[in-house]
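Notes follow once the structure below has been shown.
A single protein chain has been omitted; all remaining protein chains appear in their positions.
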Amino acid sequence: MTNNTTSNKAEAYRKQESKDEMKKQLISFGMMIAFTIIAFALVGTDVIQGSFLTILLFVLAFVQMMFQFLYFMHMKDKGHAEASGIIYGGFWVTFLVMLGLGVISWW
Amino acid sequence: MSTATQKRSFSAALWDYLTTVDHKKVGILYMAFGAFFFILGGLEALIIRIQLVKPENDFISAGFYNEMITMHGTTMIFFAAMPILIGLMNYIMPLQIGARDVAFPFLNGLGVWLFIMGGLLMNVSWFTGGAPDAGWTNYAPLSLQSPGHGINYYVMGLQLSGAGTLMSGINFIVTIVLMRGPGMTYMRMPLFSWTTLVASILILFAFPAFTIALFLMQFDRMFGSAFFDIALGGNSIIWQHLFWIFGHPEVYILILPAFGIFSEIFPTFSKKRLFGYTAMVFATFLIAFLGFMVWAHHMFTVGLGPVANAIFAIGTMAIAVPTGIKIFNWLLTMWGGSVAITTPMLYALGFIPSFTIGGMTGVMLGATVADFQYHDTYFVIAHFHYVIVGGVVFGILAAMHYWWPLMFNRVLNDKLGKLEFWLFFIGFHLTFFIQHFLGLMGMPRRYWVFLENQGLDLGNAISTVGAFFMAAGVIVFLYNVVYSYVKGEAAPQDPWDGRTLEWTVPTPVPFYNFKQLPLTRGLDPLWIEKMEGDGKMKPAEPLADIHMPNNSILPFLISSGFTLASFGFIYQLDGPVGRILIYIGMAFAIGCMIIRSLKDDHGYNVTKEELEKEGA
């Protein structure tokens, strides 16, 4: 009997936790949609121009990506140290590849 | 009667190796085929040296010479050095960290068959109208101009084996992160396991860039795209960037495991723990990190501009710092130890001056301004052979002598080993030391002939003599293998008075490795037990059922399917047969993958009773 109540309590706690998690993920989704709309609107309406717009678009994309990684893919949760290490390593190599192919190759 | 049983047992053994997912057998497959390709690449090297023994020699034609240098480089890097190292990692690393297998045994089987078929596929090109001939770097647009199917073989062969290597990389990382035995913390791992981890991370980040480079090359050659076609706005520098973004980390993928091997050998034969263990781990990571940021030093003469060149020059020279840390740590490991000069130790001792010379010429080449003089001369050839042969091949040969008793249950003869070492060591320096000077005198690399009376005659002749010394060394090694096998003396369990967990398993190693996983109490766990305990590892678990994976023929079949499709891609411009082969091969491979996905494969248990029956 007592055993049953504890497991019920644990169950209730677990449910609450996954509900909270879901709320966070819904907020992330809302933000991602908002960021997407902002990005498209910026390009569609020509409010800002030039390199500032390029940088802004990139920042919007980067923040969206972090929402995906941290909340949708749970990279913020415990037990993801190695996973985040590899992903951040991948960012670094990506930066280098962009440097090579974007900046120092011509003709 | 007896031949019949022998035949049966042969086909049984063949089937066993075709279907194996055991990390030890996969490791042996890697090493066996790696050795085959090593001998093949060595023969190609001899042919190159014979051609260059005297001025204006006509031993082989110019076109054939191009094929030789291309295949020698590609074979040695991708099909000899790397597979042998991956084979060693496969065999040794799980034993060192106290694991019963790797994380993904099925992927391991797939990886080895992709490598084997990729290597064989590429060598088929010898018989189908010409091997690849644009150098192992395969620069566009030269590689696009090359007629025939040689370059297509290069692209598909490396694509296959590259996919296999990537799988191994992922496999090793997950194994080391999740399967370390009880008490085996990260900072108690032997250095060879550490370098396996770091090399695997490098594989993970470097190989995808090469995969894309090969895809672009494939599309340009086979499907008419325009990545490297200047007329349609293409840019051949893209190939160079992608190749070297992969290619420079690749040399660290090769050398770091060799560093790991020497870091096992020095402590064992000096009877001292590795000096500066933490610094060694840190230096390994630092080399890997810096190794990714220096690829453009292969492209100084492309015209990237002084700013880019200067940045990459400084990065290049910075790598000498962590490498120097390692060299001094090895020297200080021997300091005050009771050093035993065995064959593996001889290789380790020979490695230090040889590799240091290679490192110094590396810094010289890293100096941008001077590099314009050295670029594409024999100085470069001398440099990278000093690091690859003096580092990686010495490491591989040392590892063979060191771990042979564990892997094949025989101790290689030490006298023959020493003869082999001296032949190889002297031959190596004879071949390549003189090439520094040939390069400085202006002899360009990749040239078929040189003219007489330009001061190049004697140097080239000496170099060729050296190559034969190296070949003699390899023959002595092969003789040693046969000799120890025929002699049939079983190796003791721990012939070198070792320090790490791989010496605690009985030989021949049982397929489940450890009956009970051992408890690691610190760095060099076996040595701790020898000093503080009774010399035996304490089990960390009661005797219980052991879970093992099932063998499967699917890795072999999947690889065969992709190989068939590769032939299709190579010949798809020549008519419908090629295109049909693509569809058949792909359908077969994907079908096998779907079967793998649909069929549950839970493995099986070795029960406690069976383990008890096998005795202690």
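Labels A and B are assigned to the chains in the order they are written; within every chain, residues are numbered from 1.
By our rule, a contact is a pair of C-beta atoms (placed from the backbone, for glycine too) under 8 Å apart; a residue touches a chain by one contact, two chains touch by 3 or more.
Everything below uses one rule, namely that contacts and distances are computed from a predicted model.
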item: Name of the absent chain as recorded in UniProt (options "Putrescine transport system permease protein", "NADH-quinone oxidoreductase subunit", "NdhL protein" or "Cytochrome c oxidase subunit 3"); value: "Cytochrome c oxidase subunit 3"
item: Contact with the hidden chain (one of B:T19, B:S225 or B:Q493); value: B:S225
item: Hidden-chain contact residue, picked from the options B:I116, B:A134, B:I173 or B:I381; value: B:I173
item: Missing-chain contacts mapped onto chain A; value: 7, 11, 14-15, 18, 21-22, 25-26, 29, 32-33, 36, 39-40, 43-44, 49, 53-54, 57-58, 60-61, 64-65, 68-69, 72-73, 79-80, 82-83, 86-87, 89-91, 93-94, 97-98, 100-102, 105
item: Touching residues (missing chain, whole complex) on chain B; value: 103-104, 166, 169-171, 173-174, 177-178, 204-209, 211-213, 215-216, 219-220, 223-227, 229, 231-235, 237-238, 241-242, 245, 594, 597-598, 600, 602, 604-605, 607
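Heads up, the rule we're going with is that only the chains that are shown with their structure count from here on.
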item: Distance from chain B to chain A - Cα centre to Cα centre, in angstrom; value: 37
item: Chain A - residues contacting chain B, complex; value: 82, 86, 89-90, 92-93, 96-97, 100-101, 104-107
item: Chain B to chain A touching residues, read off their complex; value: 173, 177, 201, 204-205, 209, 235, 237-238, 241-242, 245, 292-293, 295-296, 304-305, 308
